[in-house]
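What you see is the complex with one protein chain gone and the rest in place.
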Amino acid sequence: MLKPSDELREKYLRKDLLPSMFCPGCSIGQIMNYTVRAIDDLEMDQDKLVFVSGIGCSSRLPAYFEAYGVHTTHGRAIAFATGIKVTNPDLQVIVFTGDGDIAAIGLNHFLQSIRRNIDITVICVNNETYGMTGGQVSPTSPMGFKTKTTPYSNIEHSFNLSFLAKAAGAVYVSRWTTAHSVQAIKAIKKGIKKKGLAFIELISACPTSDRRFPEPKDYLNYFLNESIRYKPHCEDELSSHVFKNLNECFTAQDEGKLIVGEITDLDKPDYHELYKELKERSINEFWKKRENTD
Amino acid sequence: MLKPSDELREKYLRKDLLPSMFCPGCSIGQIMNYTVRAIDDLEMDQDKLVFVSGIGCSSRLPAYFEAYGVHTTHGRAIAFATGIKVTNPDLQVIVFTGDGDIAAIGLNHFLQSIRRNIDITVICVNNETYGMTGGQVSPTSPMGFKTKTTPYSNIEHSFNLSFLAKAAGAVYVSRWTTAHSVQAIKAIKKGIKKKGLAFIELISACPTSDRRFPEPKDYLNYFLNESIRYKPHCEDELSSHVFKNLNECFTAQDEGKLIVGEITDLDKPDYHELYKELKERSINEFWKKRENTD
Amino acid sequence: MNSGKKEKTQTSIRFSGVGGMGVILSSIILGKAAIYDNKNAVQTQSYGAEQRGSKVKSDILISDLDDPSYPVFDKVDILVAFSQEAYDYYVTSTKKKSLLLINSDLIEKTSIKRNRFNISATSIAEELLSKKITNVVMLGALIKLSKIVSRESILKAIVESVPKSYVDVNVKAFERGYDFFQDN
Amino acid sequence: MNSGKKEKTQTSIRFSGVGGMGVILSSIILGKAAIYDNKNAVQTQSYGAEQRGSKVKSDILISDLDDPSYPVFDKVDILVAFSQEAYDYYVTSTKKKSLLLINSDLIEKTSIKRNRFNISATSIAEELLSKKITNVVMLGALIKLSKIVSRESILKAIVESVPKSYVDVNVKAFERGYDFFQDN
Amino acid sequence: MKEITVDELIQPKVQFVTGNDAIVYGALLANCRFFAGYPITPATEILESMTQYLPLLKEGYCIQMEDEIGSIGAIIGASWNNVRTMTATSGPGFSLMQENLGYACMTETPCVIVDVQRTGPSTGQPTKPAQGDVMESRWGTHGDHNIIVLYPNSVQEALWTTIRAFNLADKYRTPVVLLSDAAIAHTRERLEIPLEKEVEIIKRIPVTIDKSKYHPFRTGYSVPSKVPEMDRFGNKYHTYLTGLTHDWKAYPETNSAEVHEKLVRRLYEKIDDNRHDIIKYEEKYLEDADIVIVCYGIASRTVYSAVETAREKGFKVGLFRPITLWPFPEDKIYDISLDIDKFLVIEMNLGQIYHSVLEYSKGNCQVESLFTLGGQLPREKEILKKIRKR
Amino acid sequence: MKEITVDELIQPKVQFVTGNDAIVYGALLANCRFFAGYPITPATEILESMTQYLPLLKEGYCIQMEDEIGSIGAIIGASWNNVRTMTATSGPGFSLMQENLGYACMTETPCVIVDVQRTGPSTGQPTKPAQGDVMESRWGTHGDHNIIVLYPNSVQEALWTTIRAFNLADKYRTPVVLLSDAAIAHTRERLEIPLEKEVEIIKRIPVTIDKSKYHPFRTGYSVPSKVPEMDRFGNKYHTYLTGLTHDWKAYPETNSAEVHEKLVRRLYEKIDDNRHDIIKYEEKYLEDADIVIVCYGIASRTVYSAVETAREKGFKVGLFRPITLWPFPEDKIYDISLDIDKFLVIEMNLGQIYHSVLEYSKGNCQVESLFTLGGQLPREKEILKKIRKR
Amino acid sequence: MDIKIKEEYCKGCEYCIEVCPQEIFQKSKRYNEKGYNVPELNNSKSCTGCKKCELICPEMAITISKEEENKKK
Partner (left out) sequence: MDIKIKEEYCKGCEYCIEVCPQEIFQKSKRYNEKGYNVPELNNSKSCTGCKKCELICPEMAITISKEEENKKK
């Protein structure tokens, strides 16, 4: 049963900051809503919860949560999160980020943390633009889009972040739009519980600077009507319905369609588990050597 | 017919810098050899050739070529190359880089230039370590490896750069070891001719700091014996022989085997072609508007 | 400005209101008009963080001097207030002789009487199109009252500053504002 | 060092050669030994760019003072030269009274006679194991000639500085070097 | 397809526009044809305008890079195609550019970096003006280097200063930092736009010597100078560039102290020897002044009227406004210090140029300060108070 | 599994080791338990040793990050777990760290950044010592900030200064930059290693106040101070951190000049007010000196004997060696300047601290300089020549 | 069902209007303090308690609860 907003707000949000700073119809608020419900469902200890973000509208989210929060520098949230999680594996670290933050300036840190399989949950508000600075092109903006910095329309191919994350070895990747409330909440929950790096990409609306639609609500319909489901076994039948071939699968959206679904869910030792082993191994070695020399 | 080294050296290398600075048995010299042969075969205009590199032993390569050369900052070669190629598409831009340079600090620029499909050729000397600084772990060092900074053995999963490049949308990706002389030359040639970003990854020996083998020549045998061919249609039959599944394919080497072969070869408009169109489009628009207002 | 000799030849104007009414645009249009009149103008603005923010302020100095001052005003010659919040906040920056032009649709509580002119700009704007052109109605009234720039120049500036298809309605809005007050 | 009162209590030594002969290691071993003798020691080194480079130099100052100088030498008290190239380059940094210890296997052309001691260190090293232990042979001779540190300390330092399995052969190399010259 | 000229592109010739606009216009008039940047308040509009204008111009290109490090990298690389190049950012991005800024110094690559200052440290207040990056612009990259930093104080001056930045960059083969701030960036003023032909362009001196005699970092082939002539890619000289210490041939020389010293001193002196050409400032009422206000950039804008008021009240106040911040007009400060009672340094920071004024006035006079923070411009009242205080 | 103590780990207690080793030992003794870094000559050995030692210690972690930006990010984040954290780099990496260094200042996060200097600008000469990042360490990040910078001159002093760096970082909740150089890094000297119990640790003051009354950036809960008490993650106070200008509650405040000014001034003053505690220097023969040599770090090592020689020759030479470079010991310089004829500033750069000496001697005495470049240490002969020259 | 809109939080995005299958929300003429157009309720009896509105609201301004529950409090 979904808990009432009143009650959840009371417990999980900083009321002196509400209503949020986000524009009317901005998806970021919805993601706040979904995250609140996810952490409530999981009955998480708020004291152990650390929200980390970079810079961007989406990165303002941690401020709203009654928990620990770190609003870092543009693109670097995951580097900070790495330090936080490595030195205190008991914490639950959730990163909020935007497409500019993670797919442009911060892409490297993101992929490296996937490689290391740091046990954090990364939630990306992918509004396909730089909302905070007024709507410039981002690496996830579709080719052909007009933005403030592509006045003659975007000539760059775009990243599909979820597929890139998968290719880098992420153990859990899920991709939805903000119109998929229930699925988004489920994905966030699953991501938090997952051991290792979980990536949740949420295609979002930025009605202010992204001129796709004049009215926020038009996004809702667009998101629901234009999204198609990623088939769990896409690995083996890539070309079947969605992509012409693997290459396309990993680089672009299919003719403007939004691919949603659970992209990856697998198991692989996380960094902390391996580090724990390493510590034991090395300490044993140390004492053994010490004995030998004595 | 292979041209004699004497003659090629005379034409393409700066003799006052020879012999190279590289350690005995270092693969970087071999890659110099292969590249010389590739550019000679293609009868390229040396005046129009710009070698760009970051920082690392491998990044010292441009200095040796009788052509233009730019030894930039660590990890940034591709950003420099982007500026060079965009403003002068007539140049042939070849980037030499190392695994530290491109898979660690410079990964972001690399993937973005693939996304943009900048028409450059990127040759990565992947010796799975930081040679220049004395043999520290790199993002391509296999898990379990002992290096100067993983004295208790590496606990990080490694990137397969070629697969990552493919996932980011590269139009040409080829992966060999330096023991595959002929294939490497062919790949470099094909990469140079390719319109768009071509990536050639060459698994290399760093006998000085990488303690895999005591003698350089042992690398040769290892490279030849332990490499397995990537099947051109791996896309559709991923799990068949090489990988258990797609995820593995994109993250790790198969039980210590080195996957070599042509990983991708496809066609997609490059940045410069699209920019040319954009210029035409926008200029036309400009004049049309001007007419209307007059 | 308070500074000696410049005082006579410079006029300071503050536009203030909330987002969505074209507060800043109106000051830019005014500045352009001043330029067409071969005067100098310096305009600054401030609003909330980055994209959003409700309270908006734009200051402009119109000057006959070659080296106009910079608009950091303690007191302004003219205050144009679009909303109650803005009025309340900025009324303290007026002096005895200041001209006050207020949007009476949104400003109900006013303390100062002297030199105050009320105009129901939002109603007029909504009547013509929407509250988005409140600014041009206000501008019309301002020009009529202050004569700070010429009618021709301000109309030229309006035409150049609004989307083509909205030129007519903006000109109409200007005229409504301009004709709101009788010649004084 | 040239500086006044410190001169008597400090000895400057330069080890020089090419890579692969343990030039730097020999100075480190010597420094360790000095520490065991409760002396002070300061050692610096320089070699080519990053990983590679052939010419290698290591300077060390052994001192009875609490605040030893820093080894920036114009002239050294002792020069230990492992190779011709090194000898040629650094012989100018010796003074009249300097002690010269040279590896006669690789140094054929020598100008200075005074205070020069030749030892066929590479041959001895290769005879025992490989040229990699040339350094310890040279060290043996150096200690014998200069008595700069105690025999016990240098042996302790050697034992601690080489891989366990090579301790014996290194000690042997040391002894061969030590015994090469008769007591003087 | 008819070519579009800058004269045609920038219309009309008198506009009511912002400092960011003026910088864009200045750059286009100065023949800047490549811009690489990353959005950041309050510099973003420069990138936005460049994406709009550059594609329209012959050989004009503009790219939004993935970050500021990439942006400066791209413009340094492109500069070697004999293209005038620029990037624009604000504090956080400027800090990220520091490593490559040093690379541009070391390889003697002309380029212009605009830093539109906002309050800091860190993310600070993105829309508020400040002058907190003045010392960073001089000292922000590691190692010994020299650099040229300019800082206009009005929209009109921003245009001309931008043009000058490109000329100095090419003349001295050095990156030039053009400082601005959130106030100048977004202030609109009357801007008179010159025609292309009214703009002086000082071009790089190309290499003409016989190839066999050419060494990329030898100077004085054609005229005695510490600035080497500049090759371009696609030419025949096969120049090699490295951020390592290098000799005349451009070959890395990582051991020789002599080579390093020679190189680094030349890099320093090619700018320092030409201070008279590079340094520009405004002075007012210095002849009889007892008190001289030192101020620059946006902070100076409110000082003018304060000076007038003070003079009317009988205070002998003068004004010294460096437009070139670095190299610092130290001789001028020293000379003034000999004749006056007091400098009053006014800055929108916690004291940066203040240190240089203190340094070069050598105790000859008092040095007082008025620092404002949080985006506030200095107010006349405060300035007068400081003047009155003896 | 028996725990390994630092005392057990670092054996024997007298060693013949390098400056890099000493920094590692100092850090471990100071209870540093997290290190994130990226290899770079001549700092790499610090990372290498940390990867070796830290896993052996309780709650000790070490990670090689993908670059320097990530490294400093990781240590800032980790610091909030009440862990002492450090990174180490050289010029190029230090330049890259500047943005996040400012973030640490703004969020008042204790951490230690080691910059092992090599010659620059740019890649320069990776194995050669220099002192070219001194000004960068003070001014390298954008916006108004203050910082503590220490610079030892020997292997032994490196150990104690590292410990002090951690104590100052925690005491003042600020990043501390520990400067070193390629010479100190690789010089071996006798090092006496203290036992853990012999090392004083000044801990952060934890938050103890009632949660309802807690505001993360309010100061003076338990003692009057400009340094706020420090929370840690996993506690109950739910502290929020941002690089934006923020109020007591830590909430972003991007419009108020007052909030910004108050914050930035406090950040400045919490260090500046405590100069007496932070500033440390060595002085020698100042009582009767006519000439005082100002030098620091490695460059000072050859100065000692030059001073002795000069004294023997009858010159009244003194020595002033700041160990704390920033805040700069300006009062001390001023005081000395009143009594002497001449300062001789010796640095391995083109003049950095020189500017501060000039600034604070206020014309009271001459200021001469001896700058060496390309890794050369100042030579006694040159020093004596400068002393002799009147 | 009890449908509560915390009006001072509402930003008038109309998402609730769009998602409610029962068309219970509709545009109103009312503006809140911040000037946003707050939706009004229409035929709230037909609410099925599906909570789509509550989930989609970016400001968590909507709370749906069973009337009885509400009374208890």
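Letters A, B, C, D, E, F and G name the chains as they come in the text, with residue numbers starting at 1 for each one.
To be clear about the criterion, contacts are C-beta pairs under 8 Å (C-beta built on N, C-alpha and C of every residue); 3 or more make two chains touch, one makes a residue touch a chain.
Please read these numbers as outputs of a predicted model, since none were measured by experiment.
One chain is missing from the display, and on subunit B it is touched by residues 2, 4-9, 13, 18-20, 22-30, 32-34, 36-37, 179, 181-182, 185, 207, 215-217, 220-221.
Simple rule for what comes next: only the chains that are shown with their structure count from here on.
Counting steps between touching chains, the shortest path from subunit D to subunit G takes 3.
The fewest steps needed to get from subunit A to subunit F, moving only between touching chains, is 1. Each chain's centre was taken as the mean of its CA atoms, and the one lying most distant from subunit C is D. By C-beta pair count, the most extensively touching chains are E-F. Computed from the mean C-alpha positions, the centre of subunit A lies at a distance of 30 Å from the centre of subunit B.
Centres computed as Cα averages put subunit C at a distance of 39 Å from subunit G. The set of subunit G residues that touch two or more partner chains comprises 34. Counting partner chains per residue, subunit A has residues 22-23, 55, 71, 73, 104-105, 107-108, 112, 132-134, 139, 151-152, 275, 278, 282 touching two or more of them.
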